[in-house]
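Remarks on the structure that follows.
Of the protein chains in this complex, all but one are displayed in their positions.
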Amino acid sequence: MHIPDNYLSPATCGTLIAAMAPIWTVAGIKVKAQIKRHHETLPMLGIAASLAFLIMMFNLPIPGGTTAHAVGGTLLAVLIGPWAACLALTVTLLLQALLFGDGGILAFGANALNMAVIMPFVGYACYRLGQKLHHEKLGLAIGAYVGINTAALVAGIELGLQPLLAHTASGAPLYCPYGLNVAVPAMLTAHLLIAGWVEVAFTLLVFQFVKKVAPTNLYQVPARTNQRPWIALLLGLAALSPLGLLASNTAWGEWDATELKQRLVQQHVSTSAPRGMVHGFHFQALFSNYDIAGLPISMGYILSALTAVLIFLLLIRGLQHETNTINH
Amino acid sequence: MKPTPSTTNLPEWLSNPTTSPSRPSKVNFWQRNQRHLRGLLNHLAQPTPIVTDQRWHITPQIKLIRLLALVILIALINNVVLLWGLALLLGSQLLWLPPQQLRQFMSHWLVSIGIAAIFVLPSYWLAGPATLGFFIFKTSLMLANAQYYRFTTSVQDLLTGLKALHCPDIFIMTLAIALTYLRMLGQHLLLTMEALELRTVAPTKHPYRLIGALFGNLYLKSYTYALELYAAMEARGFNGHYSRGIASSNHWRDYLALSPALVAWMLFIFWGR
Partner (left out) sequence: MLLLKLVNICYDYPNTCGLDQLSLDIHAGEFVCLMGPNGSGKSTLLRILSGLASPTTGDYQFDGQAITATYLADAQRRQQLHQRIGMVFQNTDVQLFNTSVAEEIAFGPRQLGLASAVIEQRVTDCLELTDCQDLRDRIPYQLSGGEKKRVALASVLALNPEVLLLDEPLNGLTIAAQQQMLTLLQRLQASGKTIIMASHNYQQVQAVAERFIIFNSTHQIDADLARADLNQQPDRQAQLMTL
């Protein structure tokens, strides 16, 4: 599920990293509270990150002789808590991107959103729901399945939006060449049919083992939760959402929904007769068409990134003050 | 006291040889995983020697900034001439790699391009050869830059760079712990698989149950490691701040090293469109 570089437009990457910033901030605050209760959570973040790395590189056999691998997002959320899992998986993804070339450097925000946020939180929510209804294992199984598939769906949408968001004047896609009609089904089929079930089996069996052997080592839900970080997360996301529009506005903001649809149709019509075939392969002429991006998009990108960073810093500043007053 | 041997009460089955059943075995995924894990552990134990040119030594944070600046730039640019220039820039940097490393670089790079290209090849029928060629060109350029960074930066440099760029302490500490324990947990996982193999005397019917036990144990081991590590951290007076020596302050060489990326950015902004 790791999205490599150049499949997502820089605007999308920037937006997703900006969207991740408040989530990481809140996760940091939540985990600090968890560390106060269980000191070992601090080193556990790093160790869990390496555990996730090993889970992702372990080949599991699937019928038919091939292999797949689990991601372990839901499992980690249940084992060390969803916020800690979010941070640990983020570190894993960063390691993979920077040191092992697995997943893109710019696409890091997108990969983190899919695998370090959506997957553990969706999975954990299902697990908690199941726990409340006294069907813990069922909840976990559903959580693992729904979690990985939601993440795959979001990844499919991220990829599938690219031809709409970034293309040349003639409609040739600049980044991921597949539209929603290809990317989403492709991602979902693979995960609904195979990867999802692998994830379920893996998650359930490891959970069952730990539950039986050392039930106290599972994440214990704190008795009373502080609602403030949630509110902060929502506020942060709300503050950043217009930035997402700003970042991608220059590419497609002037169209409304129906025009967008027309664009999509037009794009796929043009596919039946690619320019390369019609006009022959003329190097200079071909590539001169790609010069649509320029000053406005880059400046907008920089400005939005700077604004996001500033808001992010302000948010940390504000929250720091609050947590300090709570402590004293 | 010398123990006295006696066979009187040894069970009978222990004194007679046991014959193991001969059943055909299927493809063994345990072996494959052991091989992958050994590869990873070898890589971690003996990373590719990092090229450090003393004359052109630049600080880790500048390296990181240069990487990000170049990758973002390549993603943004749609002008072939500029991209070409960046490719030449990177190519000339590669000239300074020792031959052995250059070969390694090339093989890793070609493999990663191959993997990235597999997914995009079907789009040939969707968007034509020009789009496909352009996409693969840009992707390979980005991959080459990332690969060059990996080849010229040690793990320690990465951590120092992140620290110098004011990354939160908790994050850097987590990253450092993750790197250290990746090796220890990997070693533990490998030994467990070997122990499992030694006691596997016939094809296993339900490998998944064993995998559950394997990773369940690995999680419990990581939990033990975490407890030990925290105790050790506390014993050494850990106060929640992770400090790491920051390399010498920025030097003119650092700006010189950044200058090609900056020039490319300028060209992109004022001329690229």
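Letters A and B mark the chains in the order given here, with residues in each chain numbered from 1 onward.
Everything that follows uses one rule, which is that contacts are C-beta pairs under 8 Å (C-beta built on N, C-alpha and C of every residue); 3 or more make two chains touch, one makes a residue touch a chain.
Computed from a prediction, not measured in an experiment: that's the story for all the values here.
Only one residue from B:117, B:155, B:196 or B:227 touches the chain missing from this view: B:196.
Across B:117, B:136 or B:210, the single residue that touches the chain missing here is B:210.
Contact with the chain that does not appear here is found for just one residue of A:133, A:157 or A:213, A:213.
Per the touch definition above, the residue from B:45, B:81 or B:231 contacting the chain not shown is B:45. Touching residues on chain B toward the chain that is not drawn are 1-7, 10-11, 13-18, 20-26, 28, 31, 42, 45-46, 188, 191-192, 194-204, 210, 213-214, 217, 220-221.
The chain not displayed touches chain A at residues 209, 212-214.
The rule we apply is simple: only the chains that are shown with their structure count from here on.
Put simply, the C-alpha centre of chain A and that of chain B have 20 angstrom between them.
Chain A makes touch with chain B in their complex at residues 4-6, 9-10, 13, 28, 39-51, 53-55, 57-61, 65, 67, 79, 87-88, 91-92, 94-95, 98-99, 101, 104-106, 168, 172-178, 182, 201-202, 204-206, 208-210, 213-214, 217, 268, 271, 274-277, 281, 286-287, 290-295, 297-299, 301. Those residues of chain B that touch chain A in the complex are listed here as 27, 29, 32-33, 36-37, 40, 67-68, 71-72, 74-80, 108, 112, 116, 120, 123, 125-132, 134-135, 138-139, 142-143, 146-147, 149-150, 155, 158, 168, 170-171, 173-182, 185-186, 189, 207-209, 211-213, 215-220, 222-223, 225-227, 229-230, 233-234, 268-270, 272-273.
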